[in-house]
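The complex appears here without one of its protein chains, the remainder shown in place.
Letters A, B and C mark the chains in the order given here, with residues in each chain numbered from 1 onward.
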Amino acid sequence: MREISYSEAIREAMCEEMRRDPTVFLMGEDVGVFGGVWGVSHDMLAEFGEERVRDTPISEIAIIGAGLGAAMMGMRPIAEIMFGDFLMCAGDQIVNQVAKARFMSGGKAQVPLTIRVTTGAPGSAAAQHSQSPESWFMNIPGLKIVVPATPADAKGLLKTAIRGEDPVIFLEHKMLYGEVGPVPEDENFVVPFGQANIIREGKDVTIVGVSIMVKKALQAADVLAKEGIEAEVIDVRTLVPLDRETLIRSVAKTNHVIIAHEAHKRAGPGAEIAAMLAEDAVEYLDGPIVRVAAKNVPLPYSPVLENYVLPNVNDIVEAAKSFWPGKA
Amino acid sequence: MREISYSEAIREAMCEEMRRDPTVFLMGEDVGVFGGVWGVSHDMLAEFGEERVRDTPISEIAIIGAGLGAAMMGMRPIAEIMFGDFLMCAGDQIVNQVAKARFMSGGKAQVPLTIRVTTGAPGSAAAQHSQSPESWFMNIPGLKIVVPATPADAKGLLKTAIRGEDPVIFLEHKMLYGEVGPVPEDENFVVPFGQANIIREGKDVTIVGVSIMVKKALQAADVLAKEGIEAEVIDVRTLVPLDRETLIRSVAKTNHVIIAHEAHKRAGPGAEIAAMLAEDAVEYLDGPIVRVAAKNVPLPYSPVLENYVLPNVNDIVEAAKSFWPGKA
Amino acid sequence: MSKYSQDFLCEVYRRMYLIREFELRSIEERRRGLIPGFIHSCVGQEATAVGACLALNQEDVITSTHRGHGHLLAKGGEPKFMMAELAARSSGYCRGRGGSLHIADFDLGILGANGIVGGGIPAAVGAALAFSMRKEKRVALSFFGDGATNQGSFHEAANLAGLWKLPVVFFCENNLYGEGTPQSKQAPICDLANRSASYCFPGVIVDGNDPIAVYEVTREAVERARRGEGPTFIEGKTYRFRGHYEGDPQVYRLPGEMEEWLKKDPILTFRKRLLDEGETEEAIREIEQQVQQKLDEAVAFATSSPVPQLEDALSGVYADTHDGKVF
Partner (left out) sequence: MSKYSQDFLCEVYRRMYLIREFELRSIEERRRGLIPGFIHSCVGQEATAVGACLALNQEDVITSTHRGHGHLLAKGGEPKFMMAELAARSSGYCRGRGGSLHIADFDLGILGANGIVGGGIPAAVGAALAFSMRKEKRVALSFFGDGATNQGSFHEAANLAGLWKLPVVFFCENNLYGEGTPQSKQAPICDLANRSASYCFPGVIVDGNDPIAVYEVTREAVERARRGEGPTFIEGKTYRFRGHYEGDPQVYRLPGEMEEWLKKDPILTFRKRLLDEGETEEAIREIEQQVQQKLDEAVAFATSSPVPQLEDALSGVYADTHDGKVF
């Protein structure tokens, strides 16, 4: 299969959907002339024109709110928020309007709105440009939350988001944009929500990865393999809906689980995953549910400090080894 | 000890602090002439005047942002947000400004800002006026999150918030305002953060309650006692900081734990508590960590539906009994 | 007035009277226990709702507010489905899930009341964007209060609409108060219509108690929007006759203020004008009776409708592609 980058995969999903469906359009800050500050929408303006690739003012409330209104009127907007950190500028629109419109209206409002947003620390971007908002809206019923970790999933999950009838927060990790991998060319290739992906099988410990930490989990699994520990690595892919079955089944097999995400540890996405497992799979556990995550401090600017705060491959390796202290 | 209501206890804390410290003041929508839509600040305008009891426009961003600026300049603002649901209107100010000011400035900014806000479902107020935002900001380092469940704690914790140097989100449950209980008259009575309160001892199961669910946990404990199950009820009091030691010690004794909160189950405050216990106390557990919480749907208007969605005493009782299926 | 047909004028009256009486009925039914939730009644503000909505076509859309009953009825909302919703019945507009703050009827172009001040304004702009992109000649009108103009959502939405010249009408019902705080203590500006200058579209002030005046400025704004010339801000000066919500002690009213405004009661005033225009007392009574009958039916419908099934609470969170069920 041909290989393209995560960034190109996202662009491809958008372009294909915009070609097949005239109701799909993209709007956000600098998505047009600039091609997106991350370059994801480069040259889309040329193909689709100003009507469908819309540069907006720096108005997150208006971007999300206009997306909601357009979606309710039958369009399928893709609203880009440049950094996950800025989602909170539109907090009310997301939490009180977008998420609840369908339910409150007795099921009548359709909100096929995809909110594309970047997540994660790109390196020395400091506290307001490095956050991982994966869990910020997990408590809010009505939203779907998607965390692609590979180019193929980025394409397939984004298509599902755009084609679906519900609002989706689609989190693109900045440090994965350059990641290259096989991506189906099939225009109808979609990846359904709610299906975690077992990307490496193992019998000793389950590592549930979120977004970029899937990659680090795989690297950790390589290291662990050399020490005789066979890790099963699962890419959660969507946080809402969460594929409970796959996670539970894996834990039933390995009896040990690590959850790895770049968001802060406290009340990050791993909290819900751990709590779910502690409720539904506790009988399978032979040890603690360990979360490998960013420390509970704002992301520091200094590379040394940032590196210290962010979770890394070695943290996963150490966590896994801690299950078998004798082995160390 | 004389008994007063939760609402009066909060008012008393504000009045006492405003009398002893001229930098303390209250601002928010309708806190003055109206006395607060919940009546909490009744007659404070008369005592303290318009300068210190400030009616604001309906501008949550400005309320929180002005609170931040005033706090950094040496005032101790109490900013009232009428409903927890509206916190998201000021999401950026809370998450990116208030929470991070100290850290980002290298520790220089002081932000003694208390954000008083109501939480919980008051009954048929529907999806935008009934939410429990306890966990919405738990992932954000830099904030303290306080959930008083009794009149005494409401007073003592609010004083700690006002006197402290950090931003605090102080969540007042609407259905507790009328609750009456003993409250110390001592002007210097404060309740420190990070100390959970064991309000009923028991050996069989630990019930960790958040806010109004503490009350329901106590009622459940009474029911359980009749069935021979001795529940230990712990009022968590502050979610950030969380009193891990007290919770772990209790679980070490009872080996069973239920976490009860009114927020939606998914990624509610119980997720973090459960995850913490699954990580640090798993060896003590003789069963699943059960969360009793609101179902993952927006709060419905209909009383029948709302009642079905919200957690109740019986849910706790049933959860506890499920640990001993033989007993049923 | 005489340029309008008697039929039209009667229809204006019919809608205003319907709103007034619907509000009084629902207040009464709330007292009697049929309605469980809060009500923010629009008694006194009927003329803005009716004047504005009469200027719209059915395929045009509105977004509304916490004080939305009037807007919805004026846009064609069925009293019985509204009453059933207020009574939290499964036959209500939102199947009992929404209540007063969230009534919507997409078939009628009612995109929803809203519990968040200013919360519905951006969505109206988004709807207008959809119309504009599809080159449909439809218009979105957003109702909001004076207080809402101090929300960031108003500002960002107005800027976007002005920038993109979208077919949207910003309709501000300035009733002089936001809850218990007078408009003068919420913004330093007295005529909120002037705020439209920040977004380069016209701002118009109108007597919000005169439905015909409201109709005329709104029609002009709607036509402007349909011609692709962009938004208009309309400020209807009006007054609410009851508390912010039912039960509000209203400690904040200025002495004599209410009395002055009661003289301008839109229903009574317009009724008099109708008579002056040659409408007969009997014809008006007939309208009133029809309305009362409709409301009797609405209450009866609500009362006899079933409450929702418990498992109803779990559906409608997501789309049918997932059975609409929670996960």
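By our rule, a contact is a pair of C-beta atoms (placed from the backbone, for glycine too) under 8 Å apart; a residue touches a chain by one contact, two chains touch by 3 or more.
Because the structure is a prediction, the values reported are computed rather than measured.
Within the full complex, the chain left out of the display contacts the shown chains A, B, C. Residue in contact with the omitted chain (choice from B:S5, B:S41 or B:N96): B:N96.
Residue A:V309 is the one among A:V24, A:V40 or A:V309 that touches the chain missing from this view.
For the options C:R30, C:R138 or C:R195, the residue in contact with the chain missing from this view is C:R195.
As for the chain not pictured, it touches chain C at residues 150-156, 159, 162-163, 165, 185-189, 194-195, 197-201. Take chain A: the residues that touch the chain left off the picture are 29-30, 32-34, 37, 55, 57-62, 85-86, 89, 123-129, 295-298, 300-305, 308-309. If you put the missing chain back, the residues of chain B touching it would be 25, 51-52, 56-57, 59-62, 64-75, 77, 92-93, 96-97, 101-110, 141-142, 144, 164-166, 194, 240-242.
Here, only the chains that are shown with their structure count from here on.
Separating the CA-averaged centres of chain A and chain C is a span of 40 Å. Between the CA-based centres of chain A and chain B the separation comes to 30 Å, rounded to the whole angstrom.
Spacing of chain B relative to chain C, judged by their CA centroids, is 36 angstrom. Multi-chain contact residues of chain A, defined as those touching 2 or more other chains: 92, 96, 103-104, 141-142, 240. In chain C, the residues that touch at least two other chains are 94, 96-98, 102, 114-116, 119, 152-153, 317, 326-327.
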